[in-house]
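One structure is given below, encoded as structure tokens.
A protein chain is absent from this complex, but the other protein chains hold their places.
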Amino acid sequence: MYIKLDHLTKQFGDTAVLDGISAQIQEGEFFVLVGPSGSGKSTLLRIIAGLIPASSGSVFFDSQNVTDLPPKDRHLTMVFQNYALLPFMSVADNIRFGLHNLDLDATEEAKRVNDALDMVHLTELRDRKPKELSGGQQQRVALARAIATKASLVLMDEPLSNLDAQLRTEMRQELVQLHKELGMTLLYVTHDQVEAMTMGERIMVLNDHHIQQVGTPLDLYNHPANKFVATFIGSPKMNMFDATVDALEHFATLELTDANQHSVRLPLPYDLAAGAYQLGIRPEKITLSRSASAGSFPVRVMAVANLGRESSVSLVNNGHEFIASVPEQYPVPENQIVYATLPTDAADLHFFDEKSNLAVNNKGVPEKAGVLDGIA
Amino acid sequence: MTTSLKHINHYFWLTLVALLMGAPILIGIWASLLPTADIAAGHLTSTNISLNNYIAAIQTTPVLRYMANSFIVAILITAGQFVLCTLAAYAFAFLDFKFKKQIFALFLITMMLPFEAQIIPNFQTIRVFGWLDSYAGLTIPFFASAFGVFMLRQAFLQVPDELHEYSQLIGLNHLQFLFKIVLPYSRSTLITFGLYMFLTHWNDYLWPLITTFSDSYRTTQVGLKQLQAQDTFSNWGVIMATAILILLPTLLILLVGQRYFKKGLNTGGLKA
Partner (left out) sequence: MELHKNPDNPLLVPSTAAASTKGRTLRKTNAALWFLLPSLVILAIFTFYPMIMTAIESLFSTNVRGELAQFVGFSNYAEIFSDPLFLKSLVNTFIFVITAGLGTIALALFLASMVSDKLRGNGFFRTAFASTMGISGAVASVLFLFLFNPSVGVIGLLLKNIGVKQNNLVADPTGAMIILVVVSIWMGTGFSFLNLLGALQSVPDDYYAVADLAGWSSWQKTWKITVPMVSPTLFFLLVVEIIGKFKTFTEIDLITGGGPDNATNFIAYKVYTDAFGNRNFGIAASEALVLTAIIAFATWFQFRFTERKVYYK
């Protein structure tokens, strides 16, 4: 089953929560809705579920317009952040309860419950009450309840955010695996971009009531459509520099200074109109060395976060702070002067229009948000 | 002072205060076991204890009938309130409708209006309905309770939104959601509610005093006045035995319900 969202909007009173949401989700896709809190992603999920009415626009499941269909008739199931388990029912009964409106016969019901329990490895705990389980186990019960319905669409609302960090990483793998085995369409809401990147086949980034971009994880990382996506995806965040483009001379002047107190200039990788831009560069594309070389400029080390196999180095030059990621341990003391080199590859330099914040491609025309995978 | 001495001191005072607080009941129980002759002579230290007063109370007074009446009345009111308050509280907790705020305010306003100021017209209403001296007259006026609605609404609001959403996904209708999720979820508040309402109406006095005229419908509390008036200060033993009999269900409920009452206090306070 594929899903089509057609110009959905939602207002609560006078407050706009969602505006002009159009997208298409493919059958069997692991599709992630990601955005900061308040971006409307949970609201969008609930509109798709039918729990909240849209103010305008339509939702299609395959070719059927389901906009006015009550949730129970949409043949979907949902996994919630706080699990939504009934505290007074055993694990098995909770799962059976989820089959309420399917009108299954007793044998089929029992089989579904057993299979689902087996799938999430909770068969031994079937008679426990949710209270007697750990958070991770409770989440597995919620998953099993969803699995047992065999719904072809599963919605998940921040299902892992109440788990501790290590368990969360494990559960991500399990969810991806589960999706592979069962092949349902999976809509997954999270505020965590790492979760989105590691799990999603495609990702919709929401912010400020609007779709910012829809694409595969690498699309978003390599070709962010605007400044928001550029800084939201990736950790540590993409650095942003003020840049002034001189079209004739074909270079960009940054507000950074080299050893001679001259402004740092970068040759343009493609043609750009003259004017003011924001230049985004990922931390791992900035190289550091102890000695000066052609094209490098001096920076002062403010702090080093050693992560073991890599290090994030906070740097300052001419009052501008930025971060370089170094793929090694980096035992340099604070206030030490080192030399930074910026990349020159077209793929590593992301220019954003100063006014619209949209990415500009190598023809100098701002791209439209969502154009990569919007509604065709 | 050493710690253990301090403790002994602490327990000494506690015991003393507890005895003082319990004295009216303890002395009442003691007196109920003594022959009236001994009481009348001021011999409270008599050791002639027996259950004779209780036997006499049961055989010579309608106390059991009174208790049965009170039991029926309190149960009917509790059940009636349970149904009506649950329905109203459900609407306020889970439904959207026009004038919701205003209607809720209307319910709350009734908590500001003392029943004492309504008894005259209510008496007339009951008389017109032909409900004087009947279970209907004793119970139906109390079937609605703003306090009960308020208390249950508070409890219902504790049901997580996600469970409400889930129930819609699996297609529960209002009554299924109410019975399968909301009520089991609010179990401890419902028990508190039931015990509290039973106790409150077991203790009703003014309304039964005005509207009952016969032993067939007279309730315990009013019955106690009746017995006391008939026996004017003569048969203390039987009067005390009757009072203790009437007190027993109360003490039983307090003992059983103690942890629920404590919980109820923590979740918003009890007292109509």
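Lettered A and B in written order, each chain numbered from 1.
Keep in mind that, in the parts below, contacts are C-beta pairs under 8 Å (C-beta built on N, C-alpha and C of every residue); 3 or more make two chains touch, one makes a residue touch a chain.
Please read all numbers here as calculations on a predicted model, not as lab measurements.
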Message: I'm checking contacts with the chain that's been left out. Which of B:Val73, B:Met151 or B:Leu172 qualifies?
response: B:Leu172
- prompt: Can you list where chain B touches the absent chain?
  reply: 7, 10-11, 13-14, 17-18, 21-25, 27-28, 31, 39-40, 42, 44, 83-85, 87-88, 90-91, 94-98, 100, 103, 106-108, 110-122, 124-125, 140-144, 146, 149, 164-165, 167-168, 171-177, 199, 202-203, 205-206, 209-210, 220-222, 224-225, 228, 233, 236, 239-240, 243, 246-247, 250-251, 253-255, 258, 261-262, 265-266, 268-271
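As a working rule, only the chains that are shown with their structure count from here on.
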Field: Residue ranges of chain A in contact with chain B within the complex
entry: 46, 49-51, 70-73, 76-78, 80-84, 86-88, 97-98, 100-101
Message: Per the contact definition, I'd like the list of chain B residues that touch chain A in the complex.
response: 160, 162-163, 165-166, 168-172, 180-181, 184-185, 187
